[in-house]
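Got a structure for you, questions after.
All protein chains but one are shown in place.
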Amino acid sequence: MRRRERVMKAMVSLWTGIVAIIWIVPVVWAFFTSFKTETEIKTKGFGFLPKEWTFENYINILGNTDNAPIIRWFGNSMVISVTVTVLAVILVSLTAYGYSRLDFKYRDTLFYMLMGISLFPNIINIIPLYQMMTWLKWVNTNMAMIVPGLGAVTNIFLVRQFSLSIPREFDEAAKIDGAGEFAVFFRIILPMLKPVLTVVALFSFTGSWNDFLWPTIVFNDVEKMPLTAGLKLLNGAYGGFQLGPILAAACIAIFPTFVLYLFAQKYFLQSMSLSSGIKG
Amino acid sequence: MMRKKIGKAGLSLCMAAMLAAGALTGCGGSAEEEAQTPENAAAEDMTEGAAEDVTEAASGDEIEFWNFFTGPDGDNMKVLVDGFNATNPAYRIKNVTMASGDLYTKIPTVVNSGEGIPDLTIVDVARIPMFYEQGLLESMASVMENAPEVKKENYNALVWDTGTFDGEQYAVPLDMGVIGVAYNKDLVEQYAPGVLDDNLITIDEIKEIIPKASADGIVTVPVSFFGYEQALALAKQEGGDLFKDENTPNINSPEFTKAVQTLKDIVDLGGCSEEGEENLQLFMAGEAIFCPDGVWDANALNAIEGLNWGITNSLCYNTDTFYNFSNSNQFVMLKNDKRSDEKEKVIADFLEYVRVNALEWARSGQVPASSAADDEAEYAAMNQHFFVSAPEMEESIRFNNYKYSGYANDAIGKVFGDILFGHTDLEEGLAQAQKQAEDNIAQNQ
Partner (left out) sequence: MVTDNKKSGRRSGKARGRLLPLVFIGPHLILFSVFVLFPILYGLVISFTKWDLIGTPEWVGLANYKEILFNMESTYHKDFVAGLKNTVMFVALNVPVSILVPLGFALLLHIKAKGSKVFQSVYYLPTLFSISAVGIMWMQMLNKRFGLVSIFGIKKALTITNPWMWIMLIIMSVWWTMGTNMVIYQAALGGVSKDLYESAALDGASGFQKIRYIALPSIRFQLLYTLVITVAGSFNVYGQPLMLTQQGTGGAPKITVLIMTITNLAFGSGQSIAGMASAMAVILGVFILVVSLIQFRLTTKED
């Protein structure tokens, strides 16, 4: 039995490892290519390692502090994404609790409606949304980046589904002991939702970090833009055929979100092993 | 069963409507309660901070200038803006750069809300007649009063006229993004010696080159890249225009049909790259003799070491007539009550500054609309100088600037590749594009 398990684990390692190697090929290519000269990319055919390493693409992007204040963008993105993440986690856990563990009339119908409506394609939306931003005087401010997204439903749906899979007995037992709704929320349910709330935090952060249509609409001020919107400026309409700088920009842009993912992964693997044994 | 499902969907829709009504009437009251939750308290603090930012930005001591020079050309525009700001104007120019798609998306959003309308904007010539008809454009009369040298005589006459409506000027051109045919000098020598002696590549010459080149696996001319502009140029040689009049597209005209057929012949003979190839990359890699392209790609092409290239006129049937279609970036002022006369004065000074310093803009690869730099040695050494090197080149430049050009371009773009590579019948495809342009125009009548 043990031996069989060991063999099986080795096979899984091998298989997941092979797939991982295939999986990362485009990323590895992009990473190495960001260190190639434009001449090499365009004329030397396909290859991974640069024949001649150059940091020119990175220097061009990071050094162009007048046209592209990248450090500034980085800071702006941080402020926006961290705020969005904190607010989203609070709002989402509260709301998801309401839609999963409280009983009120038309609860599910109301929720499905919100969900369904929020799935409508939102192409025309930028016209009224921008209008509202001017009414609220939020144009060119971080508020425009932070608040509208909090109306989204998908993360609430996600947490709601996790919350639904926690047996009712937990709250009922606590309520018999005299705990109020908030006590149940904070002391019983919230701790059990930690793993999925980590996921929500990850999604909120990367979602906000990678958003790029809306920020270019609400920001006119290059100084106030978040990173992805700023980097988009570098993929110019006319100069857009230069691959090196674009790939360098992409590598810079994913760096913080990837670090965050590694932290989130560590944290959620930990909190999962703590919370396992809930569902039955 | 079926009825039940519909019932539930119906109920849902009713709920949505109720929700909507609630949202519209009940917003103000509940917002106050909201402030008690921690997240809203935090949000409120941020609003205050943000409000300060707004007043700072809106103090109005700057001229907000929108453009889409996001590539290397952005550096050249920045030199111009910084240079102008260094002359201590009453208002500084604030250079706001964004992707062109975003700029055109932002225009209706700001115009609708009346807030955040820029003082000065770059738009492409193809949009100008439409913007004029929509009443978006301010007359440039006051600017020209303040800057008397900003006048037709100092610009290429053809590009200047694209901003004239009923005798009044609504746009001042910055440049011409001429689309010609780039050529690889080494490959021309090898496969097409002498073809460029008259600066014209005829279709017959192309057809002669194809067998020689394709025997070596070399592409003669990838007409799927900027082939549309080649087709426009060919049709124009036979007297065919894209529109019969302002409201009537002429896409399936005999002239345009013949032009596309001509390009398709080149494809069928094996002179074009295969479908879906990266044509400019092909040209950069030295695997194509010619490549239709815009002058603005100069810096990208110069970045390739060992690529020995030049640019010449678009393809032609014979050497009697030839045309080159062109984009053009133009300065316009979107209508805005808040733009003061003092600001318009500074805008005039800036346009004059740009006109005089045309050489800086030539460095971006474009052909400056102003003729101020035409005789400078540095400019003369640039490839795109070809298009101002002789009167017949300057007079060959045409613009696709009908009121509904955008519709025609989109409609043709949809079928163009499929026609060239034989997935769609030529006549059917052009008829479909014609119908689409007609339908779109009908939506605006």
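A and B are the chain letters, set down in written order, and residue numbers restart from 1 in every chain.
One rule holds in what follows: a contact is a pair of C-beta atoms (placed from the backbone, for glycine too) under 8 Å apart; a residue touches a chain by one contact, two chains touch by 3 or more.
What you see is a predicted model, and the numbers here were worked out from it, not measured in a lab.
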Which displayed chains the unshown chain touches: A, B
Residue among A:Leu94, A:Ala174 or A:Leu190 touching the omitted chain: A:Leu94
Listed residues A:Ile61, A:Val139, A:Ile188 or A:Ile246, member touching the removed chain: A:Ile246
Hidden-chain contact residue, picked from the options A:Ser77, A:Asn142, A:Thr206 or A:Asn220: A:Thr206
Touch list for subunit A against the chain that is not drawn: 8-10, 12-13, 15-17, 19-20, 23-27, 29-30, 33, 45-46, 91, 94-95, 97-99, 102, 104, 107-108, 112, 114-125, 127-129, 132, 147-154, 156-158, 161-162, 164-165, 180-182, 185, 192, 195-196, 198-199, 202-203, 206, 210, 212, 228, 232, 235, 241, 243, 246-247, 250, 253-254, 257-258, 261-262, 265, 268-269, 272-273, 275-280
Residue ranges of subunit B at the interface with the undisplayed chain: 5, 8-9, 12, 16, 19-20, 22-24, 27, 30-31, 33-34, 36-40, 101, 104-105, 108, 111-112, 126-127, 130, 134-136, 224-225, 274-282, 285, 287, 404-410, 413-417, 435-436, 439-440, 443-444
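As a working rule, only the chains that are shown with their structure count from here on.
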Inter-chain centre distance, subunit A versus subunit B - centres from mean C-alpha coordinates, in Å: 34
Interface residues, subunit B side, partner subunit A - complex: 11-12, 15-16, 19, 38-39, 42-43, 46-47, 50-51, 53-54, 57, 64, 66, 68-75, 78, 95-102, 105-106, 108-110, 112-116, 118, 177, 280-281, 284-286, 294, 296-297, 299-300, 303-307, 365
Contact footprint of subunit B on subunit A as seen in their complex: 37-39, 42-43, 66-67, 83, 86-87, 90-91, 106, 109-110, 112-113, 116-117, 126-127, 130-131, 134, 137-143, 146-147, 213, 216-217, 220-222, 224, 232-242
